[in-house]
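All protein chains but one are shown at their positions in the complex.
Up next, chain A:
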Amino acid sequence: MKLNLPKLLLGLTCLLIAIWLVAPTLVVIPMSFAGQKSLAFPPKGFSLQWYENFFTNPQWFGSLIVSAKVACMVAVVATVVGTMAAIGIERMKGRAGGLIRAVLITPMIVPGVVLAVGIYAVYLDTQLVGTWIGYVLAHTLLAIPFVVIAVGANLAVFDARLEIAAASLGASRLSTFFSVTLPLILPGILSGALFAFVTSFDEVIVSLFITSPQLKTLPVQIFSSMTRDADPTVAAVGSLIFLGTSVIIGLGLIFGMKGRRT
């Protein structure tokens, strides 16, 4: 009994912390089926009108399309640029690699609003406010650290002798890369691309500054709806994002396990 009491306390503490972590995420789901336009919890009545509003209101659905397009472009650009950088860093000798890696990770640390104000200033002068290029450039900056970290972690366990072996057997640099290096670091690249997509899809601070009424991303739309009135459509969006992520992660877990078994 003397041994079990600390264990019980630890378990109880962790349960409470787990609830604290998860519960706020789940509160959104019942809210999305609310019968009336209010954010009181628990919601009264039942309706699907907020989901209907999301899919039929061009303000909402349009911003989803914008966000999805921007995030896809960012995933491609940041993954290519970030993977190249990670490979370069891994091959560098001496301190230069570590230094460049540290520099490339700084966008994660710079306070969001300071960066946003600076980008806004530059975009005003270059007419990039509210443009596709503007969003993609800014989000790519924020996504590069995640790609560099993900691909770098994969390269760290990659056996460079395999490349030398391929080269010594007569493979060109390019074919060595595509047939030996790329397949082996593909998991890192894919998770980097996923992180880049999510970073862009979720980014709100910089987007709030460089947004325009014509070209608005989903987080900006959510934010402005929240500051304007109590619209449960926000809860419907949150639930849909939760559902989407759960499906992707669930599929990833299933395929990951299958891949390991075979």
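The rule we apply is simple: contacts are C-beta pairs under 8 Å (C-beta built on N, C-alpha and C of every residue); 3 or more make two chains touch, one makes a residue touch a chain; residues count from 1.
Rule of thumb we're sticking to: contacts and distances are computed from a predicted model.
**Student:** Looking at UniProt, which of "Fe-S cluster assembly ATPase SufC", "Oxidoreductase molybdopterin-binding domain-containing protein", "ABC transporter permease" or "Ethanolamine ammonia-lyase large subunit" names the chain that isn't shown?
**Tutor:** Of the names offered in "Fe-S cluster assembly ATPase SufC", "Oxidoreductase molybdopterin-binding domain-containing protein", "ABC transporter permease" or "Ethanolamine ammonia-lyase large subunit", the one UniProt assigns to the missing chain is "ABC transporter permease".
**Student:** With the full complex in mind, choose from A:L48, A:M84 or A:L186 the residue touching the hidden chain.
**Tutor:** Going through A:L48, A:M84 or A:L186 one by one, A:M84 is the residue touching the chain not shown.
**Student:** Out of A:I17, A:I65 or A:L251, which is the one that touches the chain we can't see?
**Tutor:** A:I17
**Student:** Given the full complex, what residues of chain A touch the hidden partner chain?
**Tutor:** The list for chain A reads 10-11, 13-14, 17-18, 20-25, 27-28, 31, 39-42, 80-82, 84-85, 87-92, 96-97, 100, 103-104, 106-107, 109-115, 117-122, 137-138, 140-141, 144, 148, 201-202, 204-205, 209, 218-219, 222-223, 226-227, 234-235, 237-238, 241-242, 245-246, 249.
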